[in-house]
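Here the complex is missing a single protein chain, while all its other protein chains stay put.
In this document, chain identifiers A and B correspond to the written order of the chains, with residue numbering beginning at 1 in each.
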Amino acid sequence: MAESKYVKSKIFFEEEFEEKLAEVPTDPKGPWPANDNLKIIGKPVSRIDGYDKVSGTAVYTFDINLPRMAQARILRSAVPHAKIKKIDTGKAESLPGVLGILSSNNAQEIKWFNTSSLFDTHLRYQGDEIACVVAESEAIALKALKLIKIEFDELPFTVDAKEAMGEKAPKIYDEGNIQGGKPFEYARGDVDKAFQEADAIVEDTFDTQVAIHNPTEVHCSVVNWDGDDLTVWDSTQAIYGVRDTVADALKMPASKVRIIKKYMGGGFGSKLECGKYTVMAALLARKIGRPVRIVVDRKEMNLAVGNRPNSVQKLKLAASKDGTLTAISHYSYGAIGGYEGGAGCSWPARQMYKCDNVKVEEYSVFTNTGPTRPFRAPGYPQGIFALDSAIDMLAEKIRMNPLEFRMKNNAEKHPMWNAPFTSKLLKEAYEQGAKAIGWDKRNNQPGADKGPVKKGMGMASQIWWGGGGPPSHAVLKLNRDGSARVIAGTQDLGTGTYTFMAQIVHEVLDIPMDKIEVILGDTAVGPYCPSSGGSTTAPSVSPAVRDAAENMKIKLLEAAAAQLESEKKNLVYVNGLISDTSNPEKKIDIPGLMGKMGEQTITTTGSREANPEGYITQTFGAQFAKVEVDTLTGKIKVNKIVAAHDIGRVLNRKTLDNQFHGGIMQGLSYALMEEQIVDINTGKVVNTNLHDYKIPIIADIPEIEVIIVSEADPMNSNTGVKGCGEPAIIPTAAAIANAVYNAIGVRIKSLPMTPDKVLMALNQA
Amino acid sequence: MSPKDISRRKFIKNLGGGVVGAGVAIQTLSAKTRKESKPPSKSDSAVALTFTVNKKPITLLVEPESTLADVLRNDLKLTGTKVVCNHGECGACTVLLDGRAVYSCHMLALDAQGKSVTTIEGLMDGEKLHPVQEAFVEHDGLQCGFCTPGQVMAAEAILIKNPKPGKEEIIEGMSGNLCRCAAYPNILKSAVAAAEKLNKS
Partner (left out) sequence: MQFSYIQPTSIEEVFKLGSAAPLYAGGTDLIGLMKDDIIKTDKVINIKKLKGLDKIEDKGNKGIEIGPLVKIADLIENETIQEKCPLLVQTAKEIASPQLRNMGTVGGNICQRPRCWYYRGDFDCIRKGGDTCYAVGGENKYHCIIGGGPCFIVHPSDLAVALLALDAKIEITSENGQKTVPVNDFFILPEDDETKENILEPGEIVTKIILPEQAKGFKTTYIKFKERSSWDFAVVSVAAVLKTDGNMIKNGKLAFGGVAPHPWMEAEINQKLTGLNTDEASVDAFTSSLFHNAEPMEKNEYKVILARNLVKRIIDNLA
């Protein structure tokens, strides 16, 4: 039987490497062959949870209804900056049906963020939490919120990062509005010298908007105490993360907190953290001795549960005549709202291309706006939009095809650490993507099309992490009837985790798909898996599942040897049948073997291997866009996107294509439509609903072609899988922006590229 | 490595492991202290609503301000109908009212008086999926699945009106339903396939 060991392993998550002690297997299972030689891996397989979702029987956290369950809602600040003097809950408390109210009046001091608490009397943005009411119904809770009287001193506010960085701006913290007191800086080579020696230089400023995740299922929790045991159903991407935060906040052992999430209506990063609401609900449930459901409504979703921060990026790039990228200078700032966060977007500038001289200076600035949270590839869509727009400008300046320019500056080793990659097929992505879009037919002369509707083609590159790593575990149980149950403490956000786990068990053990049950999203039963962010779920979890399945096969062969009285070395496992090569009479299938067992079930565990020392695992790709721009209206229509990516092995072609469609459409939305708009005079958000916060509808889709240039990354893990959720969104906006320039000959340097901006740019050009 | 002063990642990590509660006193409540008010009951203003839901006649008392979605989800426990925006801006709550697609979050339950409502649960034949539902599974017309019941009902409404819709008609007919996962290409494929499937059978 396989043994395990503990190692320190590095894993990249969201923004940085972290080293974790992790249990890993001592007997790595070796790589799989190419997908063509596998039975079900890589094939288009329908979701095993599809039935639940189309039938309406899937129960989401939002749908949970426990006996005697009460309903909680939160009162939030209506102003961007204030200090509470007094909270009067008297009227609200006397409203029939109100069961309890928590606020700074009566709540225990629970630290939240580094500088704040669960109920802070210093309100730092419109939407900051003031009080929480629990009542017999949501309607009563909402009514009670209106009866709470708040006396407060309004403070001067600042909602603009540039203004907030200035000396005269109102200070949100005594130490000043620049987080950490100084910018993040990075440098390699000698940028000044490179600019002096350059043949061509481009310099420009790009800006990107605040974007809101707006998953369809609002953030919500249902909590229930059973003695000192707390069960929380939460719409979360991180059951273990929520467990730890709740346990720490309530000063109770993590083992007493159970987090359950079976189905969730999207997250995109906004549900990577535990929300205050969950802790408030737990406190109130304790207080009233009843289960409590708490929901954050759509308006609150648009104010208070995170965003992709805005960015202003000043880029300066240099090249030599032969097309070598010789220098990148990246200066940026962005608003992170009233609490700790990050508005960094320089990762692409630091590592997308081979470039010897790079300098980065970026500021995360406190403002009286909503908080940031990781949003599908935090920092990258904005960073690539600016960088790859500037790359196109530079290529044009030295009269080089932008595709050729990118090929020429492809980094063979990681440009920051000079380390080799476990795999990198970016050149293949460039080549295959260019071929599929018909890059050779691109306009040579931007804006040359006759007539008011002009067509163009553009491209952009993608880099991201997505290698995953340990610790990540799975448990596999084989039942007496030959059915299997695989259990892991990960979560399926709609990404297809349930399905690929079943596929892996089928691939290894030939158990029919309809006899494989997958249990996810429950800290009480699932062994630890990481949060589902950073495109790490499939690359972390899939090898653990395969390890468990291979370990099961080893056990089954041992059991069969005993049952058949054969030598283990003579036994083979083919299509779910174990047979003795030395004696064709001796064979047994899995249900037959299980029927002989005294213990009814066999259980194995599996773990993710350590990441290889000294290597970097990243995902790569390129997207190509065909657009048409109506110069009479300024409207950009995307006709086609070709996405060519290196994301390691494909586990399920059907759900993979869907992930790419979704990422690309969110990228298109980011490029053309969605934007949170804050009224500068009042510091309040003007668009807090799904009509004014515009996202695309079905009529906005272009033709999308997804090309996966990679077979597998066997150095990374036994499945060779890299993540794909975030790679999909990263280059879309930049590719569209470059295509727009190619169509009209005017560069739009501000996202979203809404018709008003395009029309004004055309008329000022 | 690049030490950022406070990065997002660190922040998440901190939240994961470092939130300090200062003196959170949790006492176990005895049964006596449990807060219990009267269970929610209908007020005097409640009005009788008689309508048909998924072919079953139903009469119940509803508050005038209750939306149809409220009644379906809370009173009838038909939670397949989702509420996402609660403002008639997304389509997740789409049900059929006398065979036409409507937003159940954005109409009063009393507007269904005497009418026939079909929800996602009503499309099923026992445990068997409706052909439109089957098409959404087969063509993966979903990701997280939260908007899916509304998408399926919108597709069904198109097919009720015209069993042989063209692609443009399907796109227009599905334009009242947002999907933030943006599984739109497969949603379209599913709706087109459903139309084809129904025409074959």
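The rule is short, and it goes like this: a contact is a pair of C-beta atoms (placed from the backbone, for glycine too) under 8 Å apart; a residue touches a chain by one contact, two chains touch by 3 or more.
Predicted, not measured: the structure shown is a model, and the values here were computed from it.
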Displayed chains that the missing one touches are A, B
In the complete assembly, which of B:Leu110, B:Met124, B:Leu142 or B:Leu188 touches the absent chain? B:Leu110
On subunit B, where is the contact patch with the chain that was removed from view? 45, 47, 63-65, 67, 86-88, 91, 94, 97, 100-103, 106-108, 110-111, 154, 157-158, 172-173, 175-177
Hidden partner sits against subunit A at residues 78, 139, 143, 452, 632-635, 673, 677, 679-682, 684-689, 691-692, 694, 696-697, 699-700, 754-756, 759-760, 763
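Definition applied: only the chains that are shown with their structure count from here on.
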Inside the complex, what are the residues of subunit B that reach subunit A? 1-2, 4-26, 28-29, 31, 33-40, 65, 73, 77-87, 89-90, 92, 119-121, 124, 129, 133-134, 136-138, 140, 142-149, 152, 171-172, 174-188
Along subunit A, where are the residues that touch subunit B in the complex? 13-18, 46-47, 49-60, 62-63, 65, 96-97, 99-100, 108-114, 136-137, 139, 179-182, 184, 186, 213-218, 227-228, 238, 240-241, 244-245, 248-252, 263-266, 268, 272-274, 286-290, 297-298, 340-342, 344, 364, 372-374, 378, 416, 493-495, 531, 654-655, 657-659, 661-662, 664-666, 669, 689-691, 695-701, 704
